[in-house]
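Notes for the one structure printed next.
Omission of a single protein chain aside, the complex is shown with its protein chains in their original locations.
Then we have chain A:
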Amino acid sequence: MKKKKNPCLLYGAALLLLWIAAALLVPELSPYTYTGINADIRNQGSSCLHLFGTDKFGRDIFVRVWYAARISLLVGVTGAGINAAFGLLYGSISGYVGGKADFLLMRIADILASIPSLLYVILITLVMGAGVESIIAGICVAGWVDMARIVRGEIIREKGKAYIRAAQMEGIRPLRILFVHLLPNVAGPILVNLTFLVPQAVFTEAFLSFLGVGIAPPSASLGVLIQEAKSQIQLYPYQMLYPMCILCLLILALRLFGRGLENVYGEKTER
């Protein structure tokens, strides 16, 4: 079969790879560090020495932005990963077992999801202190619920089909039916949803950091950078512009990639 062109997937993947490479390499290769303060060069504009200029402490914004990007990515991927794994397990058990257990499990999920996630984060930050771990924990408390609902729906739709009944009659153990027979058939929508979970987590992290309940200085995430630049936005707007652009780029790349995957999956299901 001739492979159809899928620009979304191609450009999304390219942008994402470029972005990840920059986030990993820039802080390592740059002569500056993200904490290095230099009082002589405060609030400078873009130049050859400092591509994105410097902030109010004279730190190089280019390095700080990519360092922050690293943390954002870490939070995004881990958060999404944990959410996906737990949601997958929870949703598939709920969907496959059905009946009362399903009802109970989904109501618990509903209760968890009904409380704003900001409250969880503030609570966890109070207990564990500000940091990457508490942000991830905050994102994950209720973030898996959407995933669990999607997985449950897919499993319920698929498990009524005759091949699952045949597998049950052959006496295959429930766990094997779930993982070997059911999950490969519902993988498509779940995979697509996963790629949307990552930008969601990244954005939540940026938002929380912006509000000041996220990563503690001097460590920085994109949200922290944007928040720091807020006080100087009238004088030095570029200090906010750069981290915002980088954040937008990441989310765009991830969305494109997700959309591309969706197209691939959509083609496969059309028989």
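Operating definition for what follows: contacts are C-beta pairs under 8 Å (C-beta built on N, C-alpha and C of every residue); 3 or more make two chains touch, one makes a residue touch a chain; residues count from 1.
We take it that contacts and distances are computed from a predicted model.
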Listed names "Phosphate transport system permease protein PstA", "Arginine N-succinyltransferase", "RNA polymerase subunit sigma-70" or "ABC transporter ATP-binding protein", with the criterion being the UniProt name of the chain not displayed: "ABC transporter ATP-binding protein"
Given A:N185, A:S219 or A:Q232, the correct residue touching the omitted chain is A:N185
With the full complex in mind, choose from A:L123, A:I172, A:L191 or A:L249 the residue touching the hidden chain. A:I172
Pick out the residues on chain A that sit against the missing chain. 1-2, 161-163, 165-173, 176, 180-181, 184-185, 271
